[in-house]
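Worksheet: one structure, shown below.
What follows is chain A.
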Amino acid sequence: MTTIDAPRTPHTPVTKNRRVNWEKWGWLYMRASGILLVVLIFGHLFVNLFLGTGVKQVDFAFVAGKWASPFWQVWDVLMLWLALIHGGNGMRTIINDYAHGRPRQVMLGLVFAAVAILIVLGTLTLVAFDPCPTGADPSLLPSFCPASSK
Partner candidate 1 sequence: MSSQVARSGAATSTKIRGPKRPAGTLYRGREGMWSWVLHRITGVAIFFFLLVHVLDTALVRLSPEAYNSVINAYKTPLLGLGEIALVAAIGLHALNGLRIILIDFWSVGTRHQRLLFWIVIGLWIVLLAGFVPRQIMHIFFGGA
Partner candidate 2 sequence: MEFEDGAIIDGVHYHQFDVVIVGAGGAGMRAAIEAGPKAKTAVITKLYPTRSHTGAAQGGMAAALANVEEDNWEWHTFDTVKGGDYLVDQDAAEILAKEAIDAVLDLENMGLPFNRTPEGKIDQRRFGGHTRDHGKAPVRRACYAADRTGHMILQTLFQNCVRLGVNFFNEYYALDIVMTKVKGKDRPSAIVAYELATGEIHVFQAKAIIFATGGFGKIYKTTSNAHTLTGDGVGIIWRKGLPLEDMEFFQFHPTGLAGLGILLTEGARGEGAILRNASGERFMERYAPTIKDLAPRDIISRCMVMEVAEGRGAGPHKDYVLLDCTHLGAEVLETKLPDITEFARTYLGVDPVTTPVPVMPTAHYAMGGIPTNVKAEVLSDNDTVVPGLYAAGECACVSVHGSNRLGTNSLLDINVFGKRAGNNAADYSMTADFVPVPKNPAGFVLGLVEQLRDSNGTERIAGLRKELQEEMDKNAQVFRTDESLAKVTETIHVLRRRYKNVSIQDKGRRYNTDLLEAIELGFLLDLAEVVVFSARNRKESRGGHMRDDYPTRDDAEYMKHTMAYLTGDPHSADAADHITLGWKPVVITNYQPMERKY
């Protein structure tokens, strides 16, 4: 509390390289994805937490049941991508605000890695999803599986 506010380096002139302007597109993306996410996330929350028995209904069978339908698959893939990139870009903004120099680079790298890995992992999970894995406990499978004991 008692330290002097840290001195600021003066503004460094604009780097004149004409790359794609990520700042502008990032800003727009936050808004566009935000609007879509409202629908996606609230739909998701509504179905999973509000309808039926809420969180208590969620289990493998429930998830598998949902993902059997391409509708929910697309829904969740979209949500995954939009949300992770949205969140990742948001984190980038925040890191840029508070961290400088090397720590900034490291943290940005971590966020980027986390987002990239999770997008890959999540997409694989969703796209190549098998609702009726062979050899699984039949009581856990959704009812439409041939092996289901429900």
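Candidate selection criterion: all candidates are chains of the complex that A comes from, given by their letters.
We take it that a residue touches a chain if its C-beta (ideal position, glycine included) is under 8 Å from a C-beta of that chain, and two chains touch if they have at least 3 such contacts; residues count from 1.
These numbers come from a predicted model, not from an experiment.
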| field | Candidate from this complex that touches chain A, chosen among 1 or 2 | value | 1
| request: Name, in rising order, each residue of chain A that touches candidate 1 in their complex. | output: 1-2, 31, 34-35, 37-38, 41-42, 45, 49-50, 52-61, 63-64, 80, 83-84, 87-88, 90-91, 94, 114, 118, 121-122, 124-125, 128-129, 133, 136-137, 140-141
